[in-house]
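Every protein chain except one is present and positioned as in the full complex.
For chain A:
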């Protein structure tokens, strides 16, 4: 009997529960794998705006979606009507990327609340809302769901929330994107990158935010390729194939806790930021910098300086420990100088000045000072005067001397851009400051390494011949590269200042030699006269340094001076363009010019194919050419840019040119032919 009673009670309970759920159907909605209920207070306050929402409880592994659902899927739809309240737009918490098979969707892992604002109408004592909902819930298969929900709540003097619901509401409200103006990031640019990509650049500190496109018609939901460059973060999004480009596009950026909305970023011109292909890994650049630095030891303008130093070390007969100390002091000199130059470059870059490597040779006083220095060293080597004692004391045995040698080595090495240096320096000019400085130090370490090695290893040093009279002859021999350097620098000065450069430079050299002669031959009075003459000549010479009024960029033969508009026009006309970025002080440039570019064979090829030849002369500081180089990701010369007819992007030729490379521009078959001919 009692059993039967229990059963009846149970049945009654089930029926009651069923009735209750029918009655409550107004207050919630459900479908396969989804239950939706209100997140709303028990009572509203008259005239006060409250944020409420729909809370979607979703089965594990099933998802509902963001406003832009991504490659498939669909955002839920809310149709809310009320006579007794003003209802705001749906606020969408920021999503996550949900990869499903070959697609990416934008939605939520787990439960989510879609929020909106509601304000009770004036005078209403209840607030009622009716909402029609449609949603899509997917794991791999998708199931649409529909539902109707009604909300009836009193409007009273105070709002009262179920504390759990309010916490839920607050949690998701926190994730709703706020206006981008208050975000840690600033939108810098938005540009098309080829036909299939769109690049967004943000600027800001710290971790790169995740970014979601608002417009699924324009961009796919695939995770964008990310690249950072200092404080700038470049996102490259995949475009929906064939989509039309709107005027603006919107994005949401999130740090994982909060989010910001960038509603309408206008499309700008393609930015000149280097393309991803050039964003080479830092370690590779550092390696290249080190190798480039090591190669610099063999450059004609560095080798003599190092020889002097090594020469001094052997001469003084210091032991291994002493030599190692010298080597390390030398390295310190090199590194400090590289760091200083790097710091200067970074400071100038920060200041917006368009400068490039080798810029110290764009300054006439620096060039003149170098001429004087090398001239004195050469004279001393030749035995004209015993500057030796002092120079050797300075650049010789003392620690300051090793340090000075290091400084000198860097200064004269800089313009001898080794084949590896171009890319490393170009990267340094666009890299974040810390990485750029690391590159500079890498170059310095490369330059210093062979010398330190030689100092540290007695075995290697023993291979060097013992000191003897041959060293005098060797020293005299070393004078000749120095004389050659003087001639080269004089020529640079001539290019900088015109004919007067030659005159000022050579007159100063003459005055210095005369002063030396006076000082050596006429005891005290002579020495005083010598000093006076030297000082007078120096003042006069440096005072006379003036740039020529105009800088005639002479068209040399077929070569046109750099003119951006002419280049653009030629490219628009479908003409091929070859640009030789060069400078008088760049030896590699001059060699390439003489051996390859200005040869009749190359000129004929260029003429036959109607190529616009441009010589961008960077001998003097020219900000337009500096900018053009930066766009190519370079910061030093030589650079050879080849625009094939109709080509969007230039092809950059190697820094050391060969004739067959020019031939190859016009006929790929002949490259193969030549290459085969060359193989023995």
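Simple rule for what comes next: a residue touches a chain if its C-beta (ideal position, glycine included) is under 8 Å from a C-beta of that chain, and two chains touch if they have at least 3 such contacts; residues count from 1.
Just so we're on the same page, contacts and distances are computed from a predicted model.
Here one chain is missing from view; checked against "Helicase XPB/Ssl2 N-terminal domain-containing protein", "Thioredoxin family protein", "ABC transporter permease" or "Spore coat protein CotJC", UniProt names that protein "Thioredoxin family protein". Although one chain is not drawn, the whole complex shows that of A:87, A:240, A:529 or A:603 it is A:240 that touches it. When the missing chain is restored to the complex, the residue among A:101, A:247, A:499 or A:648 that touches it is A:101. Taking the complete complex into account, A:136 is the one of A:52, A:80, A:112 or A:136 that touches the chain left out.
In the full complex, chain A touches the hidden chain at residues 69, 71-75, 77, 100-103, 134, 136, 138, 140-144, 146, 216-217, 240-244, 664, 668, 671-672, 675.
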